[in-house]
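Shown here: the complex without one of its protein chains, the others still in place.
A and B are the chain letters, set down in written order, and residue numbers restart from 1 in every chain.
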Amino acid sequence: MTNETLIQIRNLNVTYGSQQAVQEVSVDIPAQQITAIIGPSGCGKTTLLRSISRLVELVDGVRVWGEVIFEGQNIYDPRVDVTEIRKRIGLLAQRPFPLPMSIYENVAYGPHIHGIRKRQELDAIVEKQLRAAGLWDEVQSRLHAPASALSIGQQQRLCLARGLAVEPEVLLCDEATSALDPISAQRIEDRLLELKRDYTIVLVTHILRQARRLADYVIFMYLGELIEHGPAEQVFNHPREARTRAYLQGELY
Amino acid sequence: MNKHFEERLFVGLMLASLAFIVGVLILILATVLIKGLPALNLAMLTQTPRGGYYLGKEGGILNAITGSLALAGGATLLSCLMALPVVLYLQVFAKNARLVELARLSLDVLWGVPSIVYGAFGFTLLLFLGLRASLLGGIIALALLELPILVRAMEEVMLMIPFDLKEASYALGATRLETSLRVVLRQAAPGLFTALLLAFGRAIGDAAAVLFTAGYTDRLPTSLLRPVASLPLAVFFQLGTPVPEVRERAYASALVLTVIILIISLGARLLSRRLTKYMIR
Partner (left out) sequence: MTGQRTRWRLRLDRLAGRVMAGMTIFAASLVLLIGLGLLARSRPLLDIQPLGELLTASTWRPLRGEFGFLPFIVGTLWVTGLGMVLAVPPCLLSAIYLAEYAPRRVRDAAKTLIDLLAGIPSVVFGLWGILVVVPIIRDFVTPWANTYLGFIPLLRSDNPTGYGVLAGSIVLAVMIFPIIISVIEEVLRAVPDGLREAALALGATRWQMVKGVVLRRSLPGVIAAIVLGFSRAFGETMAVMMVVGNVPQLPRSLFDAAYPLPALIANNYGEMMSIPLYDAALLAAALVLLLIVLLFTIVARLMLLRAVRRAT
């Protein structure tokens, strides 16, 4: 675990029409750690997360200003190729959306669109990532079955494998376990704990206990503003702000 | 091929296609305007053709204008009387699920039936009833043509009415009929009116359905049982004449018809936008 920061967010603002979702947020995301963004619903944590890979701009009428600096470059610079950014910063969404293809093709989709066409290379990638996601044993005999046939927990692991297949450096998780049953949720959490050795993970969760289990670094948001951030041990046990304390004690929602 | 290049290429093709389609629309409207505007004058709009509609040089298209309004007006009225009970049955009263399913399938097919078939059927019906081509015949054929369109449009409006509203009415002890008339129809009235406008617009522009059933004449519509002129047929019959003055009548008819339909179409759109502005979805 190194001490450097991978992503620097500076003065980030996001508005949907006339509503301000994220207000003047500046924070650094540490490399190869799990950073949890917590806060009550509507506080802007999902918006903040999605701004990191420029997915927030897909919404009609959204405006973003400020900087997100990744590897020395502001990703919001119009000269930057957004598809490259998204390749290097992946997303695991709340609801698994398997692509309308087979299990194999789902995992191979990412590498394929980025130019890897050779069958052997794709085979190797598919196996490697399905293992990393903890799904290989369950699907290795039916790689060409449609992905829609999997259970929802399996689908989420498939989406994880799919996201890892493009070899991102960062993985963004947006409430990735809230649609799952407890057993599948646990499996995903175990995967994430293992993956943080090689990837930087930023996750959004409204389950405080999950944040306590997983986070190395915590960002607390309330009504679009960044209230407090720091190492998990410090924020959870010795919060500096009154609102942080109130939220941790269950008084703010 | 570089993925960004491929995207730019296809987006370019998309924009070209859209521009093409819009361009064609503008071209059509321009053609109608260029040919029709010079032909339009007071006499054209207020007189009937003199000396026969095909060869007579004098007069105008009043016969067609009034005829079309009578045809479309009558047909929309008749069709509305037929469509409302059907829509209310499908949305409020529906007891027999199979009937509902069958009705929907039938209405789907009817929606796709070309107007020439309605015209042919209308003709068979007229022969069967011993009538000749007349205003009434045209009204019947057009009413049948409008029926599936009206039912579909009206149902769309009714579907937007929240179930809670109907539930509130039933909870007060109202019957289905009372709920329909006092609550549902009242809530849906503006939308239903828009639907009627759209159906009217469809009917007034149709030539194939009235070809066999309404006949044609130089005179103004005076009786339900006599043939009546219509704007689409005014264009169709008078376009191929050797007499240039008669052709002018055809261009004028096309312009008047297009203007009427544009007004109805835009009017209906504006109306529906204003009405749904305050709705809570």
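Going forward, contacts are C-beta pairs under 8 Å (C-beta built on N, C-alpha and C of every residue); 3 or more make two chains touch, one makes a residue touch a chain.
Being a predicted model, the structure only gives us computed values, none of them experimental.
From the set B:Ala39, B:Leu62 or B:Leu88, the residue in touch with the chain omitted from the display is B:Leu88, counting the whole complex.
Checked against the full complex, the one of B:Leu69, B:Leu110 or B:Val243 touching the unshown chain is B:Leu110.
Interface residues of chain A with the unshown chain, by the touch rule above, are 53, 55, 58, 60-61, 83-88, 90-91, 93, 95, 97, 99-101, 109-110, 113-114, 159, 162-163, 166.
Listed here are the chain B residues that touch the chain not shown: 3-4, 6-7, 10-11, 13-18, 20-22, 24-25, 27-28, 31-32, 35, 82, 85-86, 88-90, 93, 95-96, 99-100, 102-103, 105-121, 123-125, 127-128, 144, 147, 151, 175-178, 180, 201-202, 204-208, 211-212, 232, 235-236, 239, 250-251, 254, 257-258, 261-262, 264-266, 269.
Operating definition for what follows: only the chains that are shown with their structure count from here on.
Centroids of chain A and chain B (each the mean of its C-alpha atoms) stand 53 Å apart.
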